[in-house]
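Heads up, one of the protein chains got dropped from this complex, but the rest are sitting where they should.
Each chain carries a letter (A and B) given by its place in the written order, and its residues are counted from 1.
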Amino acid sequence: MNEHAPLLRVENLSITLKTPSGEQVQPLRGVNFELSRGEALGIVGESGSGKSMSMLALMGLLPSNARRDADSLKLGDKDLLQIEDTTFAREIAGKRIGMIFQEPMTSLNPVYTIGRQLIETATLYGRGTARAARARAIELLNRVGVPEPELRLDQYPHQLSGGLRQRVMIAMALMNEPELIIADEPTTALDVTIKAQILDLLADLQSELGMGMILVSHDIGAVSRAVDRIGVMYAGAFVEKGPLDDVFEHPLHPYTQGLLQCAPRATLAHGGPRLGAIPGSVPSPFKRLTRCAFSDRCPHVHDACYGSEPALRSAGNQAYRCVLDAEQLQSDNDHSDKGVVIPHATPVQVEHGDPPVLALESASCVFTTRRGLLGRSKDNRAVDDVSIALHGNEILAIVGESGSGKTTTARMMLGLQQPTSGVALFRGEALEKSTPRQRAQLIQPVFQDPYSSLNPLRTVGDSIGRPLVVHGVGNRASRRERALEIMSLVGLPERFYNSYPNQMSGGQRQRVAIARALVLEPKVLICDEPTSALDISVQAQILNLLLDLRERLGLTYLLITHDLAVVRYFATRVVVMKSGQIVESGETERVYTQPTHPYTQELLASISDPLRRSA
Amino acid sequence: MSSIDNTLPERQTSAGVEHTESLITLTPRQLLHRRAFSHWGLIIGTLTVIALVLLAVVGPLVLPFDAYAQELAGRLQPPVWAGGDWAHPLGTDHLGRDYLARLLIGARISLTVGFFAATLGCIIGVTLGVCAGYFGGRIDQAVSYLLTCQLALPQILLAMALVFLIGPSIYVVIGVIGVLQWSYFLVVTRSAVMRIRELDYIASAKTIGSSTRSIFWHEVLPNLRSQIIVIFTIEMGVAILSEAALSFLGVGIQSPTPSWGLMISEGRQSMFFNPWLTILPGIALFLLVMGVNLMGDGMRDVLTPEGRH
Partner (left out) sequence: MLRFAIRRLLLALAVGFTVSLAAFLALQLATDPAQAIAGEDAEPAVVEQIRIEYGLDRPLVTQYVDWIGNVVQGNFGESFYWHQSVADLILQAAPTTLKLATFSILVTILVAIPLGALAAMRPNSWVDRLALSVSVSAQAIPNFWLGLVVIVIFSVHLGWFPVAGDRTLAHFVLPAFVLGMTSVPAVMRLTRAGLLEAFEADYIRTARAKGFRGYPLLKKQALRNAMLPVISVLAVQLGNKLGGAIITEAVFSMRGLGRLAVDSIQGGDIPTVQMLVFVFAMTFVLLTFIADLINAWIDPRLRLR
């Protein structure tokens, strides 16, 4: 075997999909990359960029309506294009290449034990004996940090937590000592602290075992924790490639520049400059391209961008896909307003009067679940004796992982959930004494998932005008006028008035949800993970919109989130929750610079900042 | 401070999507039309049902045949293709009644029973399903228990016994079939409501101050509509076959009213010599139920594409 040949060589890999309506679309267009032995490559991109699709294509896991074309696809000196799928399955899949998927909850077979699923990987096609496989399974489970491995072998996937299942997935991918490991969004479904642990584990295993690794993610920060080289994908092709540090310090492609600027970072504090947002949204793969894929969102757009799609060109260690020279791009950014617009925020005075706008006083919430009609009931204390005060004009963030009780706390403050004990107060008055309509004029929510927060059968105009209908405000014409007014306030063009949610992108839908929340002119917005379902470039747009609205309308926000980087940029004060209780609270800057509780410290340590990598 | 940097750039949609006739640009209604008019099963089924409904409604009014007039001299005449004449295009039965006229009246019976029995089942099943799904907890457990019991009932036996004991008539047949056939409505609406209940647009409706009733009528029910239509069609087919079976066994529609099931049963006596008496109403039943089912399956594909298989 030639030791100098790259471990993996991909040349001109394309995928063509046939849609049910007979259209042909290309979610992947001519992708090239190489991976040396023992090297870790990160591939980042937003939804629809083709990053996961390219990995499925490598593994022959594409759906049946997809066709794979490539000039060369080589693992070591094995030509993957020349071998049958059965040979690939026997000799490569699971043996020389191991793969880890995103959803640890559904990626393991629910009806077989962990042990069986681990062992069969190593015994399939007579790869090894069951006895040896069992020993290896125990050894690997130990290595990936699964406690009591012998016991786990007889357990079923549903008996393990998400983090443990992902560790099992990793062990499974390593069963046959592969030369290459592909991790497709391995941490996206996991909690922040677990996410960091899994990434560090992958990085350790990769260097320890000398494997090649491809880590695919939408999260630049996460990738930066574990790789040497990075490739940025946009609309089915690489727009920039290079060593991690080079790309992060001198991004060449305008998209990479925008992406790095719009990712909230732990270093960006509230009141500082705004996040740079890339306007528009991620292109749909239905688009057929006759020009630069990024041209419709690019601040440097040029006549030459429209002729044809630019080729990848190299500059030092990096390569990027743009018609402009690196120097030209640089001077463009320095000497004009063409670069990503980053206005500074105007400071807003927080009212520290008494009573606070919205408050919870020693509120607890207990959910009782019962098995069957006569079964024994079980209490689950979701929120335990929590007191929170929200002052006028303030942005208070509640931070916590899943199961911390942060969403239940928000629901109690919205009046959607009655506290089991304790009380929710609006300006000192018990919230439950007000009618739902009175409450609606004071507090409104913005939910996480813009796909489920809009009734699919209503047009945008109807959804925004609906609160006015319920409150009997105005007539049809005045409601329309009001809806259009609010739409322009949140940056939605008038032509969307008669559109349905299914015709809009996630970011646009979230604007509609914000517009609906604002139409009754409430004092407080409760935002439950308002950007976690959105692409990073769109997330920045929405965060900036919320900050602008607060300045213009004097709103008060309660932000519920798991994302600490967003909090530092967005909030003035932070409350950290764990298992239904508040473990720490204080001014954002103080909590970030001098965290006192160990859990807060752990959370902060798990932030992966692309521009400030921890060694 | 302006909101300029937050405004969506116009050029994105004016220049960006020009090459694609993307599905995303269609409204839900346009999407529905597009899917409906490219679904052959749905088109064939709907045309069959429309044709049969028209025949049933208009046929007896314009055709010069009487379904009840007995003509003992002209008994068991064959249809035209088997040597009969145009005075009775499909021949006559054992009492000399015109078979075409009887088939058309039979279509009315089948359609009436199918429609009203399915309506009754729909009312019972949807009410229970919505209550169970929306309120959950003990109500849901009680309804689920009721469902388990309903499924355990031997339906045909009970339907026969009840129709026979109460006294056979079209109303009793409709009532008994409807009361015994609602489980499918319940199962589907219950799970759909459970899913919708957790969606954020319901929480949002609560926070803008909508009442529970308004949420139900304006947010939940419109989103159940397509599922209910689909099941209604499928259950209508089942009800039509149930009526035919009861009438065949002699405990449904009674002579001289021509129900297709009853006609098959009457024709059975001379099955070996006058097979058309059995075959024609059977084919009629098959066409109607097939049409209704194709319509139901088609509507499921078109209206609820997410629940395909």
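Convention: a contact is a pair of C-beta atoms (placed from the backbone, for glycine too) under 8 Å apart; a residue touches a chain by one contact, two chains touch by 3 or more.
Quantities reported herein were computed from a predicted structural model and do not represent experimental measurements.
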*Kindly state which of the options A:9, A:74 or A:95 is in contact with the chain not pictured.*
A:95
*Can you work out which residue in B:37, B:145 or B:171 touches the chain that's missing from view?*
B:145
*Quick one: say which of B:31, B:56, B:264 or B:299 touches the chain that got left out.*
B:264
*asked:* Even though one chain is hidden, which residues of chain B still touch it in the full complex?
replied: 41, 145, 148-149, 151-158, 160-162, 164-166, 237, 241, 244-245, 248-251, 261, 264, 268, 271-272, 275, 278-279, 281-282, 285-286, 289-290, 293-294, 297, 309
*asked:* What does the interface between chain A and the hidden chain look like in terms of residue numbers?
replied: 59-61, 85-86, 89-90, 92-95, 98-99, 101, 103, 106-112, 120-121, 124-125, 156, 158, 169, 172, 372
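Assume only the chains that are shown with their structure count from here on.
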_chain A and chain B, separation of their C-alpha mean positions in angstrom_ = 45
*asked:* Can you tell me which positions in chain A touch chain B when the two form their complex?
replied: 21, 277, 279-281, 283-284, 286-288, 290, 296-297, 341, 343, 346, 370, 372-373, 414-416, 435-440, 443-445, 447-449, 452-457, 466-467, 470-471, 489-493, 499-500, 502-503, 508, 513, 516, 520, 541, 544-545, 548, 551-552
*Going by the contact rule at the top, pick out the chain B residues touching chain A in the complex.*
1, 3, 5-12, 15-17, 19-20, 22-28, 31, 137-138, 141-142, 145, 199-201, 203-211, 214, 219, 222-223
